[in-house]
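Only one protein chain is missing from this complex, and each of the others stays in its spot.
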Amino acid sequence: MSKIAVYRKEHFNAAHRLHNPELSVEENARLYGKCNSPNYHGHNYELTVCVKGEVDTKTGYVIDTKEISRLVREEVVERFDHRNLNLDTKEFKNLNPTAENIAIVIYDLLRPKIDPKHDLKITLYETERNFVEYPA
Amino acid sequence: MSKIAVYRKEHFNAAHRLHNPELSVEENARLYGKCNSPNYHGHNYELTVCVKGEVDTKTGYVIDTKEISRLVREEVVERFDHRNLNLDTKEFKNLNPTAENIAIVIYDLLRPKIDPKHDLKITLYETERNFVEYPA
Amino acid sequence: MSKIAVYRKEHFNAAHRLHNPELSVEENARLYGKCNSPNYHGHNYELTVCVKGEVDTKTGYVIDTKEISRLVREEVVERFDHRNLNLDTKEFKNLNPTAENIAIVIYDLLRPKIDPKHDLKITLYETERNFVEYPA
Amino acid sequence: MSKIAVYRKEHFNAAHRLHNPELSVEENARLYGKCNSPNYHGHNYELTVCVKGEVDTKTGYVIDTKEISRLVREEVVERFDHRNLNLDTKEFKNLNPTAENIAIVIYDLLRPKIDPKHDLKITLYETERNFVEYPA
Amino acid sequence: MSKIAVYRKEHFNAAHRLHNPELSVEENARLYGKCNSPNYHGHNYELTVCVKGEVDTKTGYVIDTKEISRLVREEVVERFDHRNLNLDTKEFKNLNPTAENIAIVIYDLLRPKIDPKHDLKITLYETERNFVEYPA
Partner (left out) sequence: MSKIAVYRKEHFNAAHRLHNPELSVEENARLYGKCNSPNYHGHNYELTVCVKGEVDTKTGYVIDTKEISRLVREEVVERFDHRNLNLDTKEFKNLNPTAENIAIVIYDLLRPKIDPKHDLKITLYETERNFVEYPA
């Protein structure tokens, strides 16, 4: 039987700054431009969580989207919503909060909570025009 | 030559209720929550049909999107639009109309109408924040 | 000082049927077409509530959008979400649940809960392409 | 001859914190909830500028949308994009950066740059579900 | 009784070029930039038609959105969809097809078809970021 993918969208708002402390001020400015602005800027992050597996014939679900929603709220929204990613979270104390790294961190937070027989994929919109997908 | 995927979006509005008659009232309530409400609720279903194949050098098309649109109207919209999925359709008389099951039914309705050399994929939005993709 | 308008979007999913019991079967069919389908169909209703007034210099708000959200959940979402508007609600027992009438009912539910010094306006999307605004 | 309204959408990303220094810690927390988080959070602000007037028969325009775009970039985006509104801008040094106040500040920045015979209106989305319009 | 506004969205795709034959080549280039490109460019025009009036107690409608849709298809889509506005339509033979002028032409085509007791308003999106509203 073919697998089916189930998607749930959630969102959170956060401040961040792109900065690599091992690089010079000039290289940070060159690499990150406005995203290196010292006092932070922020985004409305739109997060889509995809869980892939077979349909359970009893429930007609792969997984209940309300269950995905609950997990995302507990593991992601509680942690990052209305926070400064660089200052307020242990995950980005020593990790540059690029969209790529945020998506990987979210994947690593959710993966242990999802049944191992299911595949997991994260899509994270930083803006309407910039987004990432992990794993690709 | 690489394949290319062509997508066409259509929509239909329907009422449904999630319910498994083999389970108790309590277990149905626990499993489906508000979606088990006895007198039905409903959705604007947004359906995207993806047909994948090689470009025909004569037409410049994999398949004309107007042809996908015609097929979806004949096979899906005529059947489900402005209907009660549980009461008015033979497809869901004995099948729980979860988003997963609706997507699989739509795939099975369209698959025989699409050239076997082409791949077919269905994406079905039940709400803006809940959707499924089949096969994944 | 000029007034400012504050908007909050919420949503609910419901089943309904358009039908006027004072008209013949034929006239109902002619008037409402597929929307008269006897076993109901449904929609994802997107609701925007607009409250207009002067900015409170202490809070910097006209009204906190979280307060609008709470009111809409208590007065509208609790009442209509995952319900059959015709069968499950007293508001539409004897009132045809057209988008126009649903918007007016929502206005009448919210108006007593909003400070009289503020104007109130309701926008209700029945589908992405059909919506109403009250009062206009 | 009737007037016509011309709209141009732009956007900027910024960090902010809602806080009134004249209120106690407890009252700020009660009033603003998560938006009072000390190290800031952020948003993708979507800004729509509306200019209303009569059509110029020579150009067929009320105002060229490229001209609105240029003004918004010079007066608004240069000033607020990728900034911390509380720390990096003189406009919000002593003004709480609620959506209401940001919209009024943007109006006051653009009004002198728009021909006085034209009306000006600002719509500012803080999130997809919260937005304001000034003047209303 | 307060009025209510009913909206219906439709769309059409067309080619056009902005050009005023009474102006020099240089002034046309300066005024319209890329929009003056001699061999035309094009847009997906998204059109929203708003009809405002009182609710008919018999039908629960101000006007059936299917009736607005039929009118727009007959008067607007048949005329402009998949056409070159400058070359293929009599309306823009001698009128510069700016968004402003297209909206006014559409208003003038629909106004005689709508009950005089109802108000009519046109919103026309030329792109996602540029749109006009008439009358404002």
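Points worth noting:
Each chain carries a letter (A, B, C, D and E) given by its place in the written order, and its residues are counted from 1.
Keep this in mind: contacts are C-beta pairs under 8 Å (C-beta built on N, C-alpha and C of every residue); 3 or more make two chains touch, one makes a residue touch a chain.
For clarity, every value in this text was computed on a predicted model and none was experimentally measured.
The hidden chain, counted over the whole complex, makes contact with A, B, E.
Of the listed residues A:Tyr7, A:Tyr61, A:Phe80 or A:Tyr134, the one in contact with the hidden chain in the full complex is A:Tyr134. If you put the missing chain back, the residues of subunit E touching it would be 11, 13-16, 34-35, 37, 39-44, 81-84, 87-88, 127-128.
If you put the missing chain back, the residues of subunit B touching it would be 2-10, 52, 55, 58-62, 64-66, 119.
Listed for subunit A, the residues touching the missing chain in the whole complex are 18, 20, 22-23, 31, 33, 95-101, 103-104, 128-136.
Everything that follows uses one rule, which is that only the chains that are shown with their structure count from here on.
Central chain (C-alpha centroid nearest the global protein C-alpha centroid): C.
More than half of the residue-numbered contact pairs at C-D reappear in one of the options A-B, A-D or B-C, namely A-B. Distance between chain centres (mean CA atoms), subunit B to subunit D: 41 Å. In subunit A, no residue touches at least two other chains. In terms of inter-chain touching, the protein chains here follow a pattern that is not a line, ring, star or complete graph.
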